[in-house]
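Here the complex is missing a single protein chain, while all its other protein chains stay put.
After this line comes chain A, so read on.
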Amino acid sequence: MTKRYWNIDLEEMMRAGVHFGHGTRKWNPRMAPYISAKRKGIHIINLTRTARFLSEACDLVFDAASRGKQFLIVGTKNKAADLVSRAAIRARCHYVNKKWLGGMLTNWSTTEKRLHKFRDLRTEQKTEGFHRLPKRDAAVLKRQLSRLETYLGGIKYMTGLPDIVIIIDQQEEYTALRECITLGIPTISLIDTNCNPDLADISIPANDDAIASIRFILNKLVFAICEGRSSYIQNS
């Protein structure tokens, strides 16, 4: 992996508030090497290390995208849901921004059946199949369709298990992380001061509460993915 320039600016990170951790009482002592100070009852994350991890993550993601690997971005906090969907759409990746259904990856065969149903409902809706049914049946199917759209909307183009998974808040998405670990899928996750850094493959210590900080980190990763994709398209 060659080191590339990702325009990671420490001042910009401070303005986005990436360095704020959670309260001192809620910390995970394994995060000690990444915490630089304690201020007003909040841990402050050491930004040089964050920057280093972020650049490594971007290198990895660029490499993977240039080999045509598939990504999945998982972020279900309601603050981050909108950001995740926009970031993933911009980077042409799969995403999960509503609740992560248990077994989405480990029970992929069942998830695939739901995706089949989703596809069939969509085709029926397009061919006006709903008008032919009685009103109650049509309403039931429409409700099913909207439900599938919210939960599976982001993965409707996913044909198999993803190659790399990016997780926004490790505490929140613990089930997703565990699934990736059992399946052996490499993960990149945003770690805050109350998370365990040893679980994910590349853990980026950052603030997961502030929208600005999530936006900043996602922006860098999305940029890396886009660059990798364009080099993949150029080469193939």
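The criterion applied here is as follows: contacts are C-beta pairs under 8 Å (C-beta built on N, C-alpha and C of every residue); 3 or more make two chains touch, one makes a residue touch a chain; residues count from 1.
By our rule, contacts and distances are computed from a predicted model.
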Quiz item: The complex lacks one chain in this depiction; which UniProt name from "Small ribosomal subunit protein uS5c", "COMM domain-containing protein 1", "Electron transfer flavoprotein-ubiquinone oxidoreductase" or "Guanine nucleotide-binding protein subunit beta-5b isoform X2" does that chain carry?
Solution: "Small ribosomal subunit protein uS5c"
Quiz item: From the list A:Lys26, A:Arg39, A:Arg52 or A:Arg143, which touches the chain that is not on show?
Solution: A:Arg52
Quiz prompt | Those residues of chain A which, in the complete complex, touch the missing chain | solution = 1-8, 10, 30, 32-33, 48-49, 51-53, 55-56, 59-60, 63-64, 67, 70, 83, 86-87, 89-92, 107-109, 112, 115-116, 118-123, 125-126, 152, 156-163, 181, 183-186, 197-198, 201-203, 215, 218-219, 222-223, 226, 229
